[in-house]
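Data first, discussion second: the structure below is written as structure tokens.
All protein chains but one are shown in place.
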Amino acid sequence: MTKRKTPMLDELEKGKWPSFISDMKQEAEAREKTSVDLQTPKECVDDLLGLLELTYVDKVVHWKHGGIVGVFGYGGGVIGRYCDRPDEFPGVRDFHTMRVNQPSSKFYSTEYLRQICELWERRGSGLTNMHGSTGDIILLGTTTPQLEEVFWELTDNLDQDLGGSGSNLRTPSCCIGKARCEFACYDTQAICTDFTMEYQDELHRPAFPYKFKFKFDGCPNGCVASIARSDMSIIGTWRDDIRIDQEAVKAYVGGELKPNGGAHSGRDWGAFDIQKEVVDLCPTGCMGWDGSKLNIDNKECTRCMHCINVMPRALRIGEDTGASILFGAKAPILEGAQMSTLTVPFMKIEEPYEELKDLVEKVWDYWSEEGKNRERLGELMQREGFQKFLEVCELDADPRMIQEPRSNPYIFWKEEDVEGGWDRDIKAFRKKHQK
Amino acid sequence: MTKRKTPMLDELEKGKWPSFISDMKQEAEAREKTSVDLQTPKECVDDLLGLLELTYVDKVVHWKHGGIVGVFGYGGGVIGRYCDRPDEFPGVRDFHTMRVNQPSSKFYSTEYLRQICELWERRGSGLTNMHGSTGDIILLGTTTPQLEEVFWELTDNLDQDLGGSGSNLRTPSCCIGKARCEFACYDTQAICTDFTMEYQDELHRPAFPYKFKFKFDGCPNGCVASIARSDMSIIGTWRDDIRIDQEAVKAYVGGELKPNGGAHSGRDWGAFDIQKEVVDLCPTGCMGWDGSKLNIDNKECTRCMHCINVMPRALRIGEDTGASILFGAKAPILEGAQMSTLTVPFMKIEEPYEELKDLVEKVWDYWSEEGKNRERLGELMQREGFQKFLEVCELDADPRMIQEPRSNPYIFWKEEDVEGGWDRDIKAFRKKHQK
Amino acid sequence: MGYDPKDPLKDRITDIGPKDYKEFLPSVIKENYGKWLYHEILEPGVLMHVSETGAKVYTVRVGGCRLMSVTHIREICEISDKHCDGYLRFTTRNNVEFMVDDEAKLKPLMDDLEGREFAGGSKKFPRGGTGAGLTNIVHTQGWIHCHTPAIDASGVVKAVMDELYDDFQDMRFPAQVRISLACCLNMCGAVHCSDIAILGIHRMPPMLDHEHLDNMCEIPLAIAACPTGAIKPATVNGKKSVAVKNEKCMFCGNCYTMCPSMPLADEEGSGVALLVGGKISNRISQPKFSKVVVPFIPNEPPRWPSTVEAIKKILYAYVDDAKKYERLGDWAERIGWERFFEKTELPFTGHLIDDYRFAYTTWRQSTQFKF
Partner (left out) sequence: MGYDPKDPLKDRITDIGPKDYKEFLPSVIKENYGKWLYHEILEPGVLMHVSETGAKVYTVRVGGCRLMSVTHIREICEISDKHCDGYLRFTTRNNVEFMVDDEAKLKPLMDDLEGREFAGGSKKFPRGGTGAGLTNIVHTQGWIHCHTPAIDASGVVKAVMDELYDDFQDMRFPAQVRISLACCLNMCGAVHCSDIAILGIHRMPPMLDHEHLDNMCEIPLAIAACPTGAIKPATVNGKKSVAVKNEKCMFCGNCYTMCPSMPLADEEGSGVALLVGGKISNRISQPKFSKVVVPFIPNEPPRWPSTVEAIKKILYAYVDDAKKYERLGDWAERIGWERFFEKTELPFTGHLIDDYRFAYTTWRQSTQFKF
């Protein structure tokens, strides 16, 4: 039983979907009963429920703005938070979250998770987010004095560091990739860890104009949504041919294999029709099916993944794999949301990733130099233009980088583009052209 | 023979396409020989050729900037022009063009054309543009004193007025429409003439922030390019069903009728394939062909004209015809080129066109009030937003007006949208939310 | 041992990064890393991946709240220890995946998961979220922790998922449907590219706490923060403060991010907007942004019925009408947005017409439309 009545929240215990309210209540109860030497208010979950109930009544949030707290030497990893009704809810007077850098693609041993639980029960609210939108383990709510304690225990005992916040590199994240996916064009987990380690300083100490995010998708399906959510999106692809097993194609056509790995089995969509479902939906029209052989004109394929998704047992990604590198995605603040823009159509992704790191550093140097305070890379790209960005990246312009050429003729020619430069003599001109 | 050597221009007498140089030379010669009492320099065409030859050498134009000339009481219809080498080419020292308002869709009697020729031989250069890009008859080059003379003769003798220039309504123009086209959804010629007469004052006396153009296309084929070139584009359409003659469809399929009226007969494209060439190309996929009957789901048709263009003997536009009204097209200066934006999906277009004129006047009032100097309507629409424009037009928002809904959430809510308005009391707020 | 506040730098370890993912891989994963050949969805929430070595891994995916207590995590650990050798993972959409290397282990695992319920009666581990169906709603903090939310997060998600529960456990949709929620325009998450996005928005200009503003905020930063230039310096009752030109405000909240004395949230002003038709994948069509189709729904705690209703309308209109493999946005584009509003029975209002930077590119420059 919770300390206060929470009639509104109780409504959220109904229904089949897991109830976070029920879970919070069970935690509140556990804290009530526990023999653990809690370092944070025993009633914090109870008070959080109370505060939330009040918010459900008021319909206006009851947290104060920000709060600058953190751990010594780091400029990120902690989000400060204070309640605006500490009188009534002292258990959540200070209720800061800590962002803990998750392991690549979020596999865990129970041993490790239990250590986290033990730590957070004792030194935090016992509530978490598994995981935050960026990918971190979010330890949801502790008091100011506990921040250093938790940090010490994490690093010294759990061999575990914090993730990013503030004008830092943010915690990189990746899709499951080669660990369990046949479509992975490069090892997302390996590079995600490598980059996280390489750029620890950037992750922990704010030196950028604003936040910066890496995300690693193993293929164009985009399971970690990098194209929408990262300043630099690394998306697997290949440059040779899709591998075809014609026998397996026939097995799909014959109905022996389920299209799309059975993803549509909840409805009767009729017999699989390779022409309608694959060939006709190919966005480039580069496929053909003559009744017994599937043909792909790979030169025209844009590797959209559709045919492979539909027939994973018959079609496989190519063998000369790597990634496309895109830059500039972000949420709407300020200039509107952006997706990342294709900048390097293809790069091999192999340890020690030197080419990619070179590129990262060129981009950071540029952004650090030219970016205004709180200007995301994508906004800088828009402000200074993509041509400028290519210069920074030391890349040649390529039609693959654009959807279509400019339709306005407003080209910013440079003086060196024009034979003889821009110097002109009005006197000479007036000799030929009277006023 | 021209007075001067024009070796570069002579190169443009070669080749099969009609040579404007040859024509100018023939006119220069005719002026040389004529018995007409020329009121403008006899050698003006000769000098024009000389000036042009010089320009071909210099690669920089030899006309001076502008020149404010005109006819009394009008603010448009004349483009002043002075040569920057009057010493060498006195015949084109002043060489103003006059814009003569063409008849709707540019049918002429030879009698009328001869009158124009007679006038322009005597009082101008004898050179014209048939026609200018806006649609006017362009009388190309005369001297300042002749402007009033030409105007007097045009109006008094030829019953013919000037067209527009400057910050005026510009000369309206239209496609051939019902005069010779089976696709015309309304009478483009009639309304073009009616609007031109109705708005004579706006056409001749600059009272707008900038130029304003009407163009009338009889159907979505757009033969007068109104969607690209007019601040207000009136484009014919219909709202009932495409009329189908199934026998004629079969005749097309059987090869008895030539698809697209024979427009592709210069190459062997193989036998007509109604499925591939019509049904599959229909942008909405709303057609079906079962081997003997053509079916159109008219509700889903967007009246793109393709099927009708391909089979004009089998398919006809609907009978409940009218037009879509679009606003805002313009060339790139300043904010980039614009096409017109669909504003009234459908309006009946019938004399006396009151509904449309009401709309025109609302738009003009708004633009005259809010438009900055040299701001085209399309730019104002962009600056103040399409919602504002709809308010001005007294129209309700409709998804037909847009390609897609906004993707950013930056809605400018108004105070009246919010229950209780915007007034808030910080004291009351602080009672619930401590600082 | 332990942190010593008197000597904070003692034994201090920094910059060690995350745990090495290799320590956490179950052995079937480790052994077949990079060798997977294909997969199959055996039933909703159950995946089988087959390796070129012949090995198979069976994954059971269960939904859940990402807001989890340690008690709940411990229960997950207990299940994993019992069935999965002590490993598990979380997906990019906050589902939990239990993996076994033998089909025989599947049934006991599934049965175990199925039986578990919270005290309030809700399921602890609903199986599903795979294939052409609905998966978990990615979301943000809401009223649980953030300072700028216009709406709650977890509560809205719970209300929506309860109503769509069956579709989490089914694969009857034309394609996958990704619903996301962000509680303010900062949009912590990929909601700008979701099939359906639930977005918290404000509709009142910032309230000005003139008395404290100069103390609490860097006034020049607050002024600079406004993308529309709505904020000007002002002196109020003798104190330095700011003035906001309300007509120029588009309620982005950026000023509040920079200045605590300019809160936007309000009982009437704040609520929900719905965006639809975005996607991330490059499959068939290119990634695209979600579009605003419902500009505002009031906050209706605890169960946001109007929001839930609107989402159902959209979702089921799509499910009934779209073609196989067609994502929601592709469907809307194929039928045309005029039909979208007709089929979903949503009203179209001027608020949905873009008036921001690229507005012109979203207007219709064509006569192609459907009556």
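Just so it is clear, A, B and C label the chains in written order, and each chain counts residues from 1 on its own.
In this section, a residue touches a chain if its C-beta (ideal position, glycine included) is under 8 Å from a C-beta of that chain, and two chains touch if they have at least 3 such contacts.
Values in this document were obtained by computation on a predicted structure and should not be read as measured data.
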Residue touching the undisplayed chain, where the options are B:127, B:244 or B:381:
B:127
Full-complex contact with the absent chain, from B:305, B:363 or B:411
B:305
By the contact definition given up top, give the residues of chain A that touch the hidden chain.
220, 227, 235, 237, 239, 283-285, 299-304, 324, 326, 338-342, 345-346, 382, 385-387, 390, 397-415, 417-420, 422, 424, 426, 429-430, 433, 435
The missing chain sits against chain C at residues 282, 286-287, 357-358, 360-361, 365-368
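Here is the rule we go by: only the chains that are shown with their structure count from here on.
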Multi-chain contact sites of chain B, meaning residues that touch two or more partners
407-410, 433, 435
Name the residues of chain C that each touch 2 or more other chains.
185, 192, 252, 263, 266, 278, 289, 356-357
